[in-house]
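Notes follow the structure.
The other protein chains are all here in position, but one chain of the complex has been omitted.
Letters A, B, C and D name the chains as they come in the text, with residue numbers starting at 1 for each one.
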Amino acid sequence: MDTYVPILALGLIAAAFAIFSVVIGSLTGPKRYNRAKLDSYECGIEPTPQPVGGGRFPVKYYLTAMLFIVFDIEIVFLYPWAVAFDALGWFGLAEMVLFVLTVLVAYAYVWRRGGLDWD
Amino acid sequence: MTNWFLGSFDTHIPWWFILVVIKAVAAFAILVVLTLFNIWYERRVVSFMQMRIGPNRVGPQGLLQSLADGVKLALKEDIVPTNADKPVFWIAPLLSAIPAFLAIAVIPWGPAVSIFGHWTTLQLVDLPVGVLYVLAISSIGIYGIVLAGWSSGSTYPLLGALRSSAQMISYEVAMGLSFAGVFLYAGTMSPSGIVNAQQHGWYFYMLPLSAIIYIIAMVGETNRAPFDLPEAEGELVGGFHTEYSSLKFALFFLAEYINLVTVSALAVTMFFGGWRAPVPISLWSGANSGWYPMLWFMIKLLIFVFVFIWLRGTLPRLRYDQFMAFGWKVLIPVSVLWLLVVALFRQLRNAGDLDRAHAVPIGIGIAAVFLLLVVALEVRERNQIRRTPPPTVPDYEPLAGGFPVPPMPGQSAPAVPRRPQFARTAAAPAPALNGTTAEEASTR
Amino acid sequence: MNPDSYLYLSAILFSLGALGVLIRRDAIVVFMCIELMLNAANLAFVTFSRMHGRLDGQIFAFFTMVVAAAEVVVGLAIIITVFRTRRSASVDDANLLKY
Amino acid sequence: MPSILAASTAAASNTAPFTAPHVEWGKLSPMLIVLGAATMGVLVEAFAPRAARYRLQVGLTLLALAAAFAAVIALHDTPTSVAAAGAVAVDKTTLFFQGTILAISFIAVLVIAERRTEGGQDAFAAQGGSVPGSQQEREAVRAGWLTTEVYPLVLFSIGGMLLFPAANDLLTMFVALEVLSLPLYLVCGLARHRRLLSQEAALKYFLLGAFSSAFFLYGAALLYGYAGSVQLSNSDPHNPGIAQAVAAHAHGPALLYTGIALLGMGLLFKVGAAPFHMWTPDVYEGAPTPITGFMSAATKIAAFGALVRVLDVGLAGSVDVWRPVIEIVAILTMVVGGILALTQRNVKRMLAYSAILNAGYIIMALVSTGHDALASLLFFLPTYGIALVGSFAVVTLVRDAGGVEATDLSRWAGLGKSAPIPATLMSIFLLAFAGIPFTSIFVGKFAVFQAALAAGAPQLVIVAVLASAVAAFFYLRVIVVMFFSDPMPDGPTIANPSIAVKTALAVSALVTVAMGVAPAALLHLSNAAAVLAR
């Protein structure tokens, strides 16, 4: 656990600084109420009423998120494999080629079906 | 040993803890100072490139300009929009800034040195999975951005945050893949181990493609030009932090610049020998010991920061679809295949089937194939675009939808003013909802 | 550090997740709770792995991550589809199949 | 605490030299063929032109299933062994399960691939992602698109099913469980008609399925904590598996008991046993009917395979602990399935509850870890599965105006007169479900009841008998409606299916009857196959 003490220390310092900044920022500045100022900014026109979070996101973002997860998981397996590569030898290489090819099949599918096109 | 400074402490505090505190404070200070410096650095360099002068009033050469800006920000009104989700709106900048500081913890700034007679490495902590740690911590920062955009309760920040998160995760894949090659060579994920492994050669020339991909990806990761789409002032008015002001805004700014330093430091560590001295200097035996390595590291770091600034000064911003396509369709496949090639080489060498004489021509051959592949993909893409017939443009209707509208590209306004065709306005053709033409879709 | 603590933590997380699945109504939140359960299991695996001094628990954790990721992909796809249709992700609104 | 990865990498690179495990590709060939074909299917989706995809996919799927079946046949006299470094048990039981799953899947795929009943379209949404009723959907339908992704998804699912009963460690089993389930969650939401219903079914199935797999996982974690291994059984004394740990009473029983309970919940969910049955009727009703047929049969077989392996191999030593629970679950399942089925007016839902009921019968065979019990289970599953596929195939034929399946029971009135052949086939399946002699399920029930009685569980047999009587009522109701009432003036039309579906129906009915009249061969086979690698 000792390994993480320095990180904790740095984190405490950073957190103290950041919280201090946020708090002090709200204290030092002037406060002059103005309804328009507190409105959402939409280039000066009357903001469109909408729920917090803006309602629905374009579905593309979800798709990107899913693809990211797939590749991130691929990386999860790549790292230990890479670190232990010298010990694994040909077997490791062959298995990883198989694995990567499988992922690439999915990748090719997504690409061909327009999953990577951002309109 | 008594010391004027430490004498006031209770002697029961172990030395390692004191060192930790010192190093943590130092890391924090370096980051803050570097941020202030980098802001100035950027403004000056960009000015130089644009034949301007840049900040030069506050302090020598304007060096204190950033500090002055910070003070000014602190004195500005801290606006919290009515629509905002208040608690999240407050937490978001913290979530962005704190991980930014933390990420630097595992970067080795130098080898072991003596501080007050105790040997310690110039690294806050030497994690065996240091690089993973950096990736993990930096991905927390994305939450800050997304939550900031989401909690603002406003359209532009939301779009900016979405773009930002999509962009960061897209480029994180390529980034992660480029690291795999380094791990494969170094056999470890510890940053200090990787630096040690570069004793006989930096990885940027052993793994050139990895290095290039990483450098591209790191620009994307930090939302910097030419990949600064989430903040695109022209489109999104500043992106996720549109609604932020005062020191909360400053924290996002701070986080961005610290991230700049972090990714640069990581680049140096992974591909450019870390604290190791560059070639001519490394011939001097003392170059890689004592406090000197920190100097080399700093220089390399600042060179990378310069590159960032340089890019911003010279390159225009990408279109979002081009940017995503580049990440997903070029960087990722190239880095995956590259990794396999690297692995194959490594294994051939491990198995003794490959000596240096063969390696070079094979390497060149593979590189050529790679290049061809990339070019072919690009050509194909362009051909496809060229072959796609221009979309059939409906006739120009001056009052489509009930409002007077200018002609679209491909349409032409009627030459002579004539009677408006009210009868036709009602039958405006609906655009295809899914945005793909039938022909394009049929090829999928 | 006593590994039992990790087990307690994992059991608490698992129970919280299960409770969340049972009482929350938003499909996404339910889904998150399920992920929490998976992660609790992962924590248990890693802890046991350390207790037994064997690596297979960690390997299991890796695979759990993969499965969780695949679940996320599939689940998100389904939830979004329903959401787009109904404009609501509440499990209660999905009531066409009420017995 | 040093990090996880550090420990593993250190172990791999420094301390112990890594020896590559030996993977017996031949013994894994059925699974590899199916999964490989599924991957190919994804490539077909990616690169084949839209017009050619349907043919390619169906051909590929059927070919793969046939090839995998041939591989199972070729493996039939391999000695009982454990392959892939102890991850997969290749024994007679495994091969029997795999052969059964493949055969039933083959028939199911014939039904899934049907296009004639809907005028050139199959049972799946033209575009899965489009919002029901939207312009986008209408365009997709007008363009005649087909969601041919269904075939690779089904193949992946079959791949998981093949691995599920073969898994010799909990990790493999968990992965197989998910490979089996995830594609099914998706295809459940792809019905062409009544999309909203279908999507909700998918959502429910997914949420509950994921929930149950979390239980499975945590149970596996606890068993790992108990035994220090995720292998169900390992005769290597240096590396004992769960069975060996149970035999040696490794640790306190708390971990073991809780682990069994959680693991059991996960598996019992998949077989649709009460009280984990809630998803079954909704999903069966909402899913595209050919898929319902496929998954109700094949999933159940695979899940029982896994249950058998966990209970009979891994946990045989603690049979006293789980047997009462299994008995209660069996009774509960039969009671719940039987009673709730009575109230159903929808054929698909009725069949779903009947599936729950039948799951109860099969669970009866689990109370004993003996050979006879396993053999009876092995006989029951394929016969039941094939009748189930057949019955759902009949459901796909009865269509209202607009091509929507007429699943409300009242719409089936007089089907015996307007469409005697489908009605007769349905009656055969229903009579089989009711356990009437000269049908396969009668013999299956006999075998299972006999096993339960021999295992000293007469109370189960009594409940099962009473439940059968109740069940007969709701099966008969369908027959009564079909044969003894008069057709409605605006009654449903009967689609004229393709030769493939006709074949599937004929084979299902034939097997159902033949296995009732001459069950000796299959009984012999299931008896010979009841050999587990322990």
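To be clear about the criterion, contacts are C-beta pairs under 8 Å (C-beta built on N, C-alpha and C of every residue); 3 or more make two chains touch, one makes a residue touch a chain.
Here is the rule we go by: contacts and distances are computed from a predicted model.
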{"item": "Chain not displayed: protein name in its UniProt record (\"NADH-quinone oxidoreductase subunit M\", \"Protocatechuate 3,4-dioxygenase\", \"Fe-S cluster assembly scaffold protein NifU\" or \"ABC-type branched-subunit amino acid transport system ATPase component\")", "value": "\"NADH-quinone oxidoreductase subunit M\""}
{"item": "Contact set of the excluded chain (shown chains only)", "value": "D"}
{"item": "Omitted-chain contact residue, chosen from D:L171, D:A274, D:V398 or D:L523", "value": "D:L523"}
{"item": "Chain not shown: contacting residue from D:A51, D:I328, D:A469 or D:L510", "value": "D:A469"}
{"item": "Interface with the unshown chain - residue positions in subunit D", "value": "375, 417, 431, 434-438, 442-443, 445-447, 449-450, 453-454, 458, 461-462, 465-466, 468-469, 472-473, 476-477, 480, 483-486, 518-520, 523-524, 527"}
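One rule holds for everything that comes next: only the chains that are shown with their structure count from here on.
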{"item": "A-D or C-D, whichever has more C-beta pairs in contact", "value": "C-D"}
{"item": "Euclidean distance of C-alpha centroids - subunit B vs subunit D, Å", "value": "48"}
{"item": "Euclidean distance of C-alpha centroids - subunit B vs subunit C, Å", "value": "31"}
{"item": "Where subunit A touches two or more other chains, by residue", "value": "1, 3, 59, 65, 72, 79, 83-84, 86, 89-90, 111-113"}
{"item": "Contacts with 2+ other chains: residues of subunit C", "value": "1, 77, 84"}
{"item": "Residues on subunit A engaged by subunit D in the complex (per definition of touch)", "value": "1, 3, 59, 79-80, 83-84, 86-92, 102, 105-106, 108-109, 111-113"}
{"item": "Touching residues (chain side subunit C, partner subunit D) in the complex", "value": "1, 7, 10, 14, 17-18, 21, 27, 30-31, 34, 37-38, 40-42, 44-52, 54-61, 63-64, 67, 70-71, 74-75, 77-79, 81-82, 84-86, 91, 94, 96-97, 99"}
{"item": "Contact set on subunit C toward subunit A in their complex", "value": "1, 62, 65-66, 69, 72-73, 76-77, 80, 83-84"}
